[in-house]
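One chain of protein is taken out of this complex; the other chains stay put.
Then we have subunit A:
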Amino acid sequence: MFVSAVASHVSKTKRTKQRTIVDEATRELHVRRNLAELEKEPSMELRFDVAKELLSHRSFPITIRRILTSKKTFVNYVDETPDNKYQNCVSRPSKRAPRRFCGVCGYWGVYACQNCGIGYCSKDCETVHLDTRCMKVYA
């Protein structure tokens, strides 16, 4: 029986798994998480310190010892500052519309993935995206 190209395409999409469309808020959350990941200092979470011998010849007064053993992180320092100058001096969002690039090859991202919102430029890039990255990052 003759099956037209269009009909076979339609039946193919019916066979693929249910597409879950992620809402705007989750996409924003994911973008922010990705930005935090990019901002991170590489291997900052690993615990290693200078060899003890390098500092052993110094006898630290009590104030310095307190500074050296304090476990305060940067966020702690920011939180305990009374004024908001550090937070307020950040640049405002741009007036220009954000551009979208293809997540696979880097060309202009004219189309957007239905599920996760990442741009892609052509059918080939869409296939690669669906195979590798789509929805896996939300896991």
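To be clear about the criterion, contacts are C-beta pairs under 8 Å (C-beta built on N, C-alpha and C of every residue); 3 or more make two chains touch, one makes a residue touch a chain; residues count from 1.
Everything that follows uses one rule, which is that contacts and distances are computed from a predicted model.
Chemist: One chain isn't displayed here; going by UniProt, is it "Actin-like protein ARP6", "Trafficking protein particle complex subunit 6A", "Exosome complex component RRP40" or "DNA-directed RNA polymerase III subunit RPC3"?
Modeler: Hidden chain, UniProt protein name: "Actin-like protein ARP6".
Chemist: Under the stated touch rule, tell me which residues of subunit A contact the chain that is not displayed.
Modeler: Within subunit A, the residues touching the omitted chain are 31-32, 34-35, 37-44, 46, 48-51, 54-55, 57-58, 60-61, 63-64, 67-68, 72-74, 77-78, 80-81, 85-86, 89-99, 101, 104-108, 133.
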